[in-house]
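With one protein chain removed, the remaining protein chains of the complex are shown where they sit.
Our next item is chain A:
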Amino acid sequence: MPVFKTPFNGYSVKFSPFYENRIAVATAQNFGILGNGRLHVLELSSNPSLPITELIAYDTADGVYDVTWSESHDSVVVAAVADGSVKLYDLALPPTSNPIRSFHEHTREVHSADYNPVRRDSFLSASWDDTVKLWTVDRPTSVRTFKEHAYCVYSAVWNPRHADVFASASGDCTLRIWDVREPGSTMILPAHDHEILSCDWNKYDECIIATASVDKSIKVWDVRSFRVPISVLNGHSYAVRKVKFSPHVRNLMVSCSYDMSVCVWDFMVEDALVSRYDHHTEFAVGVDMSVLVEGLIASTGWDELAYVWQHGTDPRAS
């Protein structure tokens, strides 16, 4: 059965870049408003009819809002915690020595974390304190703080090709593109009229980026010609919480929304909505696509369930 029950409300789910059967799920108690958090590492069985098993779980004093896998060590995960801390866990070490790092610099909730897929030695955290911070595992403090946004930063994502370029999505209604070698942002995209909750780069064209907003739409942009979006995807009936490009198909992307659905889109065709999955019974807030298995999608939501399924099949089918 490709479903796992978490005690708390799901916030984020990520596939391991090293093991095709491993996922990490970030959860928070009481819808993340108040209470503890827990980070789960789960193993999918090679036989899809067998249940998902838990490898290990780490408890935190506040909700875990996001998680990202290390691109250099197969056993390391980074957790974005609502108390403003960023914590590193090493699954290979005994529970008593975890977390191996706890960086506490953000003054507000950390809403996302993203590991650099090109340099593989650093990661970003985006926080409600309006900043993005750049970290490496070996330094006790952040390498840099990017402070330009005027409101919560909900997500910061590395470009898949350029090691120094990342984008940040903020509640100040802008998307900013940054080059860590530069002092300030290199581009400001007033992408939506409402808060932007998520962004992601296309994995095949490093100039294409998607933004997901509270205005219920997803927009796809070419950063070289940013006055008009390439495509506007409408179909969600509430704020779009997360957007993610497929690692395997150039024009495919997946999104999840407060309307409790997970949608798959092809942004280059007229009828962009490819599939709609209505398996969650609460806000769907976390979604990911496997790099190692084409078409494998994972999602989680405030119904305390994490699903893993093959695109085109019913997530609830056992």
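Just so we're on the same page, a residue touches a chain if its C-beta (ideal position, glycine included) is under 8 Å from a C-beta of that chain, and two chains touch if they have at least 3 such contacts; residues count from 1.
Please note the rule applied: contacts and distances are computed from a predicted model.
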Choices "Trafficking protein particle complex subunit", "NEDD8-activating enzyme E1 regulatory subunit", "H(+)-transporting V1 sector ATPase subunit D" or "Peroxisomal membrane signal receptor PTS1" - which one is the UniProt name of the chain not shown: "Peroxisomal membrane signal receptor PTS1"
Omitted-chain contact residue, chosen from A:26, A:82 or A:134: A:82
Contact with the hidden chain (one of A:73, A:144 or A:194): A:194
Interface with the unshown chain - residue positions in chain A: 1, 3-9, 29-36, 38, 40, 42, 51-54, 57, 59-62, 82-85, 108-109, 128, 150-152, 171-173, 179, 181-184, 186-187, 193-195, 197, 205, 214-216, 222, 224-225, 227-230, 237-239, 241, 258-260, 268, 270, 278, 281-283, 302-306
